[in-house]
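Here it is, the structure in full.
The complex appears here minus one protein chain, its other protein chains still in place.
Letters A, B and C mark the chains as written, and numbering starts fresh at 1 in each.
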Amino acid sequence: MEMINLTIDNKSLVVKKGTTLLEAASSIGIDVPTLCHMHLHDMNIENKPGGCRVCVVEVKGRRNLAPACCTEVADGMEISTHSMRAVNARRTIVELILSDHPADCLICAKSGKCDLQNIAHHLGIREIHYQGEQSHYREDTSPAIIREIDKCILCRRCETMCNEVQTVGVLSTINRGFEAVVSPAFEMNLDHSSCTYCGQCVAVCPTAALTEVDETGAVIRALSDPTKTVIVQTAPAVRAALGEEFGMEAGSLVTGKMAAALRRLGFDHVFDTDFAADLTIMEEGTELLGRLNKYLAGDKEVKLPILTSCCPAWVKFFEHHFPGMKDIPSTARSPQQMFGAIAKTYLAEKMAVKREDLVVVSIMPCVAKKYESSRDEFAVDGNPDVDYALTTRELAQIINLANIDFKSLPDEEFDNPMGESTGASVIFGTTGGVIEAAVRTAYEVQTGKTLERLDFEELRGMEGLRKATIDFDGLPINIGIAHGLGNARKLLEEIKAGNSEFHAIEIMSCPGGCIGGGGQPYHHGDVEILKKRQKAIYAEDKNKSIRKSHENPYIKKLYDEFLGEPMSEKAHHLLHTEYFDRS
Amino acid sequence: MTKVKSLADLKKLKEEVQSKIKLREKGDHPENLIQIKVSMATCGIASGAKDTMNYFIEELEHQGIDALVTQTGCMGYCYAEPTIELTIPGNQPVVYGDVNKTKAQEIIDKHIKLNELVDGIIPVSYKTL
Amino acid sequence: MPKIKLAENTINQIKEICAQFDNQEGELINVLHQVQNKLGYLPAEVQEVIAKELKMSLAKVYGVVTFYSFFTMLPQGEHPISICMGTACYVRGAEQVLTEFKRQLNIEVGQTSPDGKFSLSSLRCVGACGLAPVVTVGEKVYGRVSPQQVSKIIAEYQQGCPSEAKSA
Partner (left out) sequence: MTDYKMHLLVCGGTGCKASQSEQIKNNFKNQLQEVGLENDVQVIHTGCFGFCEQGPIVKVQPDNTFYVSVTPDDTREIINEHIVKGRQVDHLLYTDPNTKVQITESKNMDFYKKQVRIALRNCGFINPENIEEYIGNDGYSALGKCLEELTPESAIKMIMDSGLRGRGGGGFPTGLKWDITRKVENEQKYVVCNADEGDPGAFMDRSILEGDPHTVIEAMAICGYCIGANKGLVYIRAEYPLAIQRLKTALTQAREYGLLGENILGSDFSFEIEIRYGAGAFVCGEETALIHSMEGKRGEPTFKPPFPSQEGYLGKPTNVNNVETFANIPPIITKGADWFSSIGTEKSKGTKVFALAGKINNVGLIEVPMGITLREVIYDIGGGIKNGKEFKSVQTGGPSGGCLTNDFLDTPIDYDNLLAAGSMMGSGGMIVMDEDDCMVSIAKFYLEFTLDESCGKCTPCRIGNKRLYEILEKITDGKGTPEDLTKLRMLSHVIKDSSLCGLGQTSPNPILSTLDNFMHEYEAHVNDGKCPAGQCKALLQYVITDEKCTGCTLCFRNCPVGAISGEKRNPHYIDQSLCIKCGACYDKCKFDAIKIA
């Protein structure tokens, strides 16, 4: 490997050829501010248009300033990241961005978390010398995402996520010059487009041009309505990230504090989506084995591989792009919707609360869950199974609002019956987790034997596409895993072409799975945060006494008292769904 | 059209087609060429100036002599049409009268090739156009 | 997504053009040129067909259409009027000529008159700088145009239309 000598801010260093000035500077502790650049290492996700020009530095002997994010090191380079010339340009550039940006920071959804605000603060900008016309566009509100593109700074991160990573292709830069902005075709609303609401655009937007629909107000209203019984469910990935919103280290597990906070917020019962995840395994696992055994018995009609269906963005994705294959994914509803359906029937009955008086709130790492809960098929007579789906960030917001000192809360337990869960359900929060949970149950059901080893390392990791073969006591089961819709697309194309080798495939829309969901605390491009969350999820699994879904006692009880068998008629009615051609 | 298959082919083709534009090249740089101006006003044409001109063009071409044959207006020697004005580079122009094909042949053979004057010169006090 | 409401044979024409370019995404600009040539403009529905045929994102098609000034999503007037705003024309008074056209037709650049007769655009250098300022109506070029001549030019096209001035 060729090595390069250079100096940055008078410090000498030696780095590998091909290193960018940004990386080189960072390696000696010099953080050049960036705005458009985003690099999720190890995930093959990079946005490097070199467009914002915030990271310009002075290279001795060059006519122009050089963008640190794009410029590669060269031997003998002398770099100054804070010469008068570089700082002046950087400040002017940020002033220019601010001159075309609404100055409503105090009441902005991104206040305090905005990359632009941070940079302006970092550079000490106190005056905008160049004022002029600001661009104005129509605001667009969809079931999950709000586009306020007056705040778009054309960093193109969302465009990269929507196109290169997710291959959804709803967003593109349109127009040119001062009018250029990122938008769907014909500036149509997102809900007219094929947007999956995966929320990855929201996750990476440096400003408030893209944010989730805020439902905190509605939840607070419900909580203060004495006629309502308000219950809450929390998705697995939330507990591994919520702490970050309160300044805790990434990867801090805050399951107990979260339960405590929810109780203090006034929820009547604090339940866990993990319970519904165990239920999902029962249904989806049974469906998998059913299809598999039919296939092994020589049934040519049966469709394999079976695909997971927990992820609402993924569901909408294949409804738009692969409508011909809508009979391949499992018909099992997502855990959120299973929870809602059981809560508003079994639980409501148990608690003797009328359906319309029961409010189900879910806390999700996801913005697509907002859309999912609004789908017509998940409502009875207009009353939705899940009333409100808040993101992790929104939960933190109302915890703050309620003057709760999150960090000093004691650990508390979930309520029963829908708060009990297994290690298998916890790992739903990361890529590979759903299929690992399914394997733990399916193996034992299929073979009748007890698994000796519960940690399927071969299914874990961060690579976008993974595969493994699990030995079901002599029967090799081929498993595929994709996270990120672009990777999912590849597997779907294979299936479409008829050369898929898999029996079962897990798909999650967000890079990393739900831990990297669009509703999670902003990672600001730091992939280490995602890795720490993933580690926390597996730690939680390890700590659980029960680690297989079918061993969850409350799940057994649910089937005994209410559902009968997995895939029973009642289960089918409440826990399964159908898909629609949206092309 | 047959394809040009080598540089030699191309050179051959060039020779063949050069005449298409030679006229223009000559026109652009007449200083170094033998110039023959044929008086082609009405009286000239009536006396066969056109044939004379054609004869010069064809014969010079045939003999491979690079010359510029142009027409000009009446030179004022209507009694002696067809008249031509011949300029050999470096020499004063000479005007001949009554130039028919035979005369033309003689002018080419003697004056142009050997630089010997031929009978039939019209003495003029020449002034540049 | 809005359903496509183009005439069947228009759709087929577009598909044919796409097929000529092997439905290659990289040929998008060529396809757009040909389709606009045929239809005169590129309305949303047309872009939808193209996106489908080339198997690419509709937003990307729209992104390309809105990037290049040659492409238009609005139908052109029967007589498209373009005023050259190249530098040579500008310094010889093209702006005043443009203003006069705007005033007389009562439309802005990029618009078409309500009767569909005229549309107005400005363009950069047709290369007839010797004739500056230059105005083109359809394929006819008018050189050394003064604001005073504007009404005469418009009048030429208002009663019937001179045969040579018919736009392509």
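Throughout what follows, a contact is a pair of C-beta atoms (placed from the backbone, for glycine too) under 8 Å apart; a residue touches a chain by one contact, two chains touch by 3 or more.
What you see is a predicted model; the values in this text were computed from it and never measured.
For the omitted chain, the shown partners it touches in the full complex are A, B, C.
Here the missing chain is touched by one residue of C:I14, C:V35, C:V49 or C:M85, and it is C:M85.
Only one residue in the set A:C52, A:L171 or A:L459 touches the chain that does not appear here, and it is A:C52. Annotation for chain A: contacts to the undisplayed chain at residues 49-54, 56, 64-65, 67, 70-72, 85, 88-89, 92-93, 96-97, 99-100, 129-133, 153-154, 173, 175-180. By the touch rule set out above, chain C reaches the unshown chain at residues 24-30, 32-33, 60, 63-64, 67-71, 85-88, 90-92, 123-132, 134, 141, 143. In the full complex, chain B touches the hidden chain at residues 1, 3-7, 9-11, 13-14, 17-28, 30, 39-42, 45, 53-54, 57-58, 61, 68-74.
Everything below uses one rule, namely that only the chains that are shown with their structure count from here on.
Because contacts link the chains in a way that matches no line, ring, star or complete pattern, their graph is best described as other. When every pair of chains is scored by its C-beta contact pairs, the maximum goes to A-C. Centre-to-centre spacing of chain A and chain C amounts to 45 Å, using the average Cα coordinate of each chain. Our note on geometry: chain B versus chain C, Cα centroid distance of 55 Å, whole angstroms.
In chain C, no residue touches two or more other chains. Per the touch definition, chain A reaches chain C in the complex via residues 163, 169-176, 183-186, 192-194. Note for the complex: chain C touches chain A at residues 1-2, 44, 47, 51, 56-63, 66-67.
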